[in-house]
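The complex is shown incomplete by one protein chain, all other protein chains being positioned as in the whole.
Then we have subunit A:
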Amino acid sequence: MRLPTWLAHHLAALRALLVFTALAGIAYPLTLVAVGRLPGLADRADGSIIEVDGRAAGSALIGQSFTDADGRAVPRYFQSRPSAAGDGYDPTSTGATNLGPEDVVDVIATDPDESRQSLLTQVCARSRAVGELDRVDGRRPYCTADGVGAVLAVFRAGGLTGPVVRVVSVNQTAPATPFLTGYAGVPVELAQPGQDYRAAGATIVPVRGDAPAVPAVPADAVTASGSGLDPHISAAYARLQVPRVARERGVDPAAVERLVDEHTTGRTLGFMGAPGVNVVELNLALDETFPPR
């Protein structure tokens, strides 16, 4: 009996798919799983797990939050980058913020659950927090002293071109003090919850301010990574944290500095990637060398 051509095609297709499923979907990955059992490769195939006293304490490739149960930084540890993976460094919920470069206006709703911080305010708030924790200048361009985005909504008479008639600092609400007293001769107001000034016709103007061009708090300390699991911080951010960690552990900062240097990896082959410090490995070494008092 001859099958109709269309049916013959689909039967051949189904048989082909089953053959390739067996080959590429079962045999291929399982062979590699078996290869991954070989000594020397097994640790890596299993996730580069680090054991301390026979207990799994982390993966050398996956970052961790060094915070307490309330999310506050534990000062005796070097701090990781901000993370958008779940509540921070959650491998079952990896992710980035996906906020754009001009995300500068906070959504301040009357219901706090519907409010959302803009990326700029997140950056400013982190910079201020790191500045306080590590006792350095936390100011950044386009940030207010109270750690939100320095952004104005400017209303002009007749839309875009006329004289300025009203100015609102969109990310600051009572009881804050506006970061500028006046703009183009008009006093700056605080934002009211539930208002969308952009929709009301205002132009959004970020204000650079007088913060140093190169802030004391490094870039990686104020940005979330792509994975939310970034195990590294920059060498600059690690050095910034040395005095605090040394103080908390009551040891010589120079000794902590040496430990940081030992855990700083350069560029691969001199030109790939960027230098970084693996925070999990550094903190483990820290606990081992200078046990907390």
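Here is the rule we go by: a residue touches a chain if its C-beta (ideal position, glycine included) is under 8 Å from a C-beta of that chain, and two chains touch if they have at least 3 such contacts; residues count from 1.
Note that in this section contacts and distances are computed from a predicted model.
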Among "NADH-quinone oxidoreductase subunit M", "Cytochrome c oxidase subunit 1", "Potassium-transporting ATPase potassium-binding subunit" or "Glutamyl-tRNA(Gln) amidotransferase subunit A", the UniProt name of the subunit that does not appear here: "Potassium-transporting ATPase potassium-binding subunit"
Options A:160, A:174, A:214 or A:254, residue touching the unrepresented chain: A:214
For subunit A, the residues touching the chain missing from this view: 5-6, 9-17, 19-21, 23-26, 28-29, 31-33, 35-36, 41, 44-49, 55-59, 61-69, 74, 77, 81, 85, 89-104, 119-120, 123-124, 140-143, 149, 198, 206, 208, 214-215, 218-220, 222-234, 267-269, 271-274, 276, 280, 283-284, 287
